[in-house]
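All protein chains but one are shown at their positions in the complex.
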Amino acid sequence: MNRLRAVLAVLAMLIVPASAAPLERAALAADLCGDGAAQARGSERVVQAATDASTDELAAAGRLLAALAERRLACGSEGALILDRAGAAEGHDALTGATRPVAEARAPVLGLRQRALVETARAAVALLTGESVAARAAGLATLERRAGAVPDTILARAQAAETDPGLRGSIAGAAQAAALSSPDPDKRRAAVAAVAAAPSGAALARLRALRSEPAAAADLAFAQALDVGIASVERAVRIGDGLAILYNGLSFASILFMAAAGLAIIFGLMGVINLAQGEFIMLGAYATFGVQEAFRRLAPSLLDLYLIAAIPVAFAAAALVGIVLEALVLRHLYRRPLMSLLATWAVSLFLVNLVRVAVGTQNLQFAMPPYVSGGAPLYADFVVTWNRLFAILFAAATLALTLLVLRRTPLGLDIRAVTQNRDMAACLGLPTRRIDRLAFGLGSGLAGLAGVALCPIYSVNPGMGSGFVIDAFMVVVLGGVGSLMGTLVAALGIGGANVLIEPLSGAVAAKVIVLVGIILFLQRRPEGLFAARRRR
Amino acid sequence: MAHLTRRGFVGSAALLAAPAIVRPAFAADTVKLGCLFSSSGTMANIEGRLNHVVRMAADEINGRGGVSGRTIEVLTSDPASDWPLYAQIGRQMLQQEKVAALFGCWTSVSRKSVLPVVEQNDGLLFYPLHFEGDENSKNVVYVNSPPASSVLPAVDYLMGPDGVGAKRFFMIGSDYVWPRTINKQLKGYWKSKGIPESAWREEYVPFGFSNFQTLVNQVRSFASQPGGQPIVVLTVVGSSIPDFLREFANQGIAATDVPILGLDMVEADLEGLDTAKLVGHLNCWAYLQAAKGERNQKFLADWAAYVKAKNVPFSADTVIDPMVSAYDSVHLWALAAAKAGSFAVPEVRKAFAGLSFADPSGYTLTMTGENNYVSRGVFIGSVNEKRGFDVLWQSPDAPKPVPFSPYG
Amino acid sequence: MSALVIDALTVAFGRFRALDALSLAVDPGEVRAVIGPNGAGKTTLLDVISGITKPVSGRVMLGDRLDLTRCSEAQIARAGVRRKFQKPSVFPVLTVRENLAIGCGPDMAPGAREARIAAVLGEVGLAVRAAVPAGALSHGEKQWLEIGMVLAAEPGLLLLDEPVAGLSDAETARTAELIGRLRRPDRAILVIEHDMGFVEAVADKVTVLHEGRTLYEGGMQGARRDARVIEVFLGR
Partner (left out) sequence: MSGAVHTGLAAPAHERRALRDPLVAVLVGLCLAAALGLVLGRPAPYLVNAVGQLAAFAILAVSLDLVWGYLGILSLGHGLFFAIGGYVCAMHLLAHGTVMTGTLPDFVQFMGWKGLPAYWAGLEHAPYALLLALGLAGLVAFLFGLVAFRSRVNGVYFSIISQALVYVAMLLMYRNDTGLGGNNGMTGFPLLFGWPMGAPAVVTGLAVAALLTLAAVLAGARWLVGSAVGRRMLACRDDETRLRTLGYSTTRLKLRVWCLSAMIAALAGILYVPQVGIINPRVLAPDLSIEIAVWVAIGGLGRLGGAVIGAVLVNALKFWLSAAMPEAWPFILSGLVLLVVLALPNGLLDLAGLRIRPSWASGAR
């Protein structure tokens, strides 16, 4: 039954000459309010009409489509209503624009197939009527993904109307690429070059499919062009995949590094295994959430900046808790490292449950600013995701600042002196107890910073820290105690190894292989990569 | 040895002051129900809510005069996501507190842990989660659907012309029995439809896995290969769900390119996410918050009021399937006990045959005497901008449950 | 035949060379003192002989057959080498007697052991303290107990690392006398010490180490007159 209806819809579209289809608003609204087939028919019709319809008509159709996609279209017996927001009590009539209340209306839910068609139609409308260059470019990007779904006359019209030279060039490229199956051999060859100029896995699949078609066999020059195009896209896709691996490794390594950096300082200085380090990360994330809420209340217009503003707050909050922990608990345990291990475990249990009781177990809701959400395709299939880039840059900045503190400030000098030889430093009159406390604060604060950087990447809940401790310790131990550079190298190594092994043998095996590798390495070289040998 | 938390929090001072008067009177006309849901550990966020739902349902029944003249008393506990502790506390509740029925467990492993306990003590466990099926204990009431009666209809829909005409499938699951069983049954199903093996891929990740970059890259390259519309069948659980969705959206893959069918995805998983880029992804349950009908409206209002009144530490405006299933469980038990006129497990079990309950989903739940499964409706939800799910499709009626799948 | 021959021994910690192609021979029955300023490599030398530190190159021959650089600490000890550490290293929770019993080594027959413990208790003058946990001893008592522990197995080569550090003059004199009594024709003794008077009292020959190399070897009198030695000890 459904299939029959779909066939009929396609037939109807074939019968109605595309150029003659006026964008009848009432009919469109009725279609979009109809069943799945009608919705599909409606959005196809917008695409078909886009070549000739006036921009006003298109813009009106665009508003209807947007309302449908966002569930702001209320359908009732009196005709469709466009609401300002989903579930509003009143809206504007789709035909007259008059405001009237929503009565016994239903808001249709788009099926996935229909959603794709609506998206295409909206993209066509955006390309032709978009106010800003960005809106039009976004439309073009969507149309490029749906190669073959739009008549090339739309691209021709857009190219003619486009005022921005850059975008006009892109449109021309897209139009060229769309001509892959054109009967004109020159156009076809140009299309191959155009497709190859924007390499991706999808482009590769299209070219390969074309290569096995009879058209390619018949036209030798076209086949050659295809072979050249396929080769270049293949190379580009490989490079893109390589870049993606590099990027994934780097981003994982930066997370590992941030989780481990504070630990490296604490462990190197005091020999304390801080099992609560993961919870300091969690505290940093919760502090970030607090800053966000404060911004929401006090300065909603600056909300996007909360992540930046959270940096000092998260550092201070975690450092403060760390200093309190040091003063109340760890101070008494420096000669008993294994007991301090248990004590920090108890503290971690305490912190997790405190947050659980005080705030709840649910994931916190973050409003992600644009600079940490989404991503941009950089090359072939390699997409730079902003949240990971944020973490990488954040880790780099953390590394630079920590090195600066350790190498250039009196505190850093003291920390390094005590790390290398506690007794000697004490003899020289350094207040080792105070240095311990400040260093512990620094280490905890670094974990708090990691919490900020992780907010855009992971879900924030009371248990989020528990996953980091073992990985972080492996990084510290592998890198060599007390060596921040060692920690960095170990983080890069572990991150890279994980990402490289994962596609070959799966995520579990990758983790297992890397951990076993570390254990074996440490058996051979217990002092890690970068620690100087010490005498008994 | 054990004094479990009492419903309605009676101050211990009051208990101490007048134990002789309060307790016997209290005990004589009450019947105890036990909860095994973790409020700490890895399952706390989603499982913890169910304790409160059971209490709410019990309050509701008590408000109408209880069951056979007895007031329901709900005992809660915290097995702390520690599987042997579920068995331990379950044993304690059955043997020590003599509860009439247990309501509990989320993960398969916790159910498997309690299973021998209820079987040895001939207790009753109401299990509110959808699961891998292939199990039929007379001591467990499977309130939610086995895969053959929920997942297959949903996948069928996606493969059909009303869905996306899906031809190729990328299965990503957490590495344990539920995802693997689902995927095994799906593969059997596709084979029976003549779909070649090259049309699917299967990947498993450890629990709590969060670094999905590589896998999303793999999905992208899988999707760009020829052969028809790809979809992702997502059976990862817990914190892996939001982490996967986030990476998927950030890499710019839209539902209109590659839709995700998240089989364990609930509203709570969207809590921390920007769903504008996730609109259109799907899930599949026996209840969705957006279900139409007055019964659902009333349930949502009741829950919101309950959260407010009892200061429950969970969202007042999020209701997920297992909550409704837990609510249904209490009602099903109460109906059966009332019908049997007894709280003894064999009597209650006999009363299951022919039981029906009109639940918030809008469907009428029914049980037959054949097994302890419950007929439920099937909903397919579509992620919307407001961190919720719209009802995209729902089954015309509640299909008969199929405990043992014909496909592997 | 020498009791101990050290041949071109080099030990490095990172870029720092603690011992630099050091060679040294000790005869049986000889008491040899090794002196030198801090950081000269004295303790490192003992570490290598007792197997705690492995050299980069060179050999340490015990007798003429056994290269100690290829042995574990336990093997070295069983070959008859015993070392007294600079910081008195006794087992605090065990009694004096139990410490000595462990000092007898794993190979001694139980009957012989009891006799040996009794003998050593007398030798180091701790017989009345035999049942006291070692942790409760005074510093001097701990030093003697440790000497007793290393003596218990009747070692052929005895390594003493600053045996009188932190002791009173009277205790130092007693220790010197004790070492005098330890001297035997089949036993070589290597002493590291800062106390020149003590060294002069006990040693047959001294070796002066400086920056990992031998600066002087010979009698103590000669060392006192040697210009380089004077410069190293006094010149800074």
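The first chain written gets the first letter, and so on, giving A, B and C; residue counts start at 1 in each chain.
The rule is short, and it goes like this: contacts are C-beta pairs under 8 Å (C-beta built on N, C-alpha and C of every residue); 3 or more make two chains touch, one makes a residue touch a chain.
Keep in mind it's a predicted model, so treat the numbers as computed, not measured.
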item	value
Chains still shown that are in contact with the chain withheld from the display	A, B, C
From A:P183, A:G429 or A:P526, residue that would touch the chain that is not displayed	A:P526
Identified contact with the non-displayed chain, of A:A94, A:A174 or A:V477	A:V477
Sole contact to the chain not displayed, among C:R82, C:R129, C:R187 or C:H210	C:R82
Hidden partner interface residues of chain B, rising order	1-5, 39-40, 75-80, 82-85, 87-89, 91-93, 95-96, 107-109, 112-113, 115-117, 119-121, 134-135, 174-177, 180-181, 204, 206-207, 408
Residues of chain C (touch criterion as defined above) contacting the omitted chain	50-52, 72-74, 76-78, 82-83, 85, 89-95, 97-98, 101-108, 110, 113-114, 117-118, 131, 133, 135-136, 149-150, 153
Absent chain, residues of chain A that touch it	271, 273, 275, 329, 332-333, 335-343, 345-347, 349-350, 352-353, 357, 466, 470, 473-474, 477, 508-509, 511-512, 515-516, 518-520, 522-524, 526, 536
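As a working rule, only the chains that are shown with their structure count from here on.
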item	value
Chain A and chain C: spacing of chain centres that average the CA atoms, whole Å	65
For chain B paired with chain C, centre-to-centre distance based on mean C-alpha positions, whole Å	73
Interfacial residue positions of chain B with respect to chain A in the complex	39-42, 44-45, 48, 158, 160-165, 175, 203-206, 208-211, 213-215, 217-218, 220-221, 223-226, 239, 242-243, 246-247, 249-252, 254-257, 259, 268, 271-272, 274, 277, 279-280, 282, 313-315, 382, 384-386, 390-393
In the complex with chain B, residue positions of chain A that touch it	2-3, 6, 36, 69-71, 86, 109-113, 115-116, 119, 145, 200-202, 204-205, 208-209, 241, 244-245, 247-248, 251-252, 353, 356, 360-368, 373-375, 377, 381, 383, 385-388, 457-464, 467, 498-499, 502-503, 506-508, 511
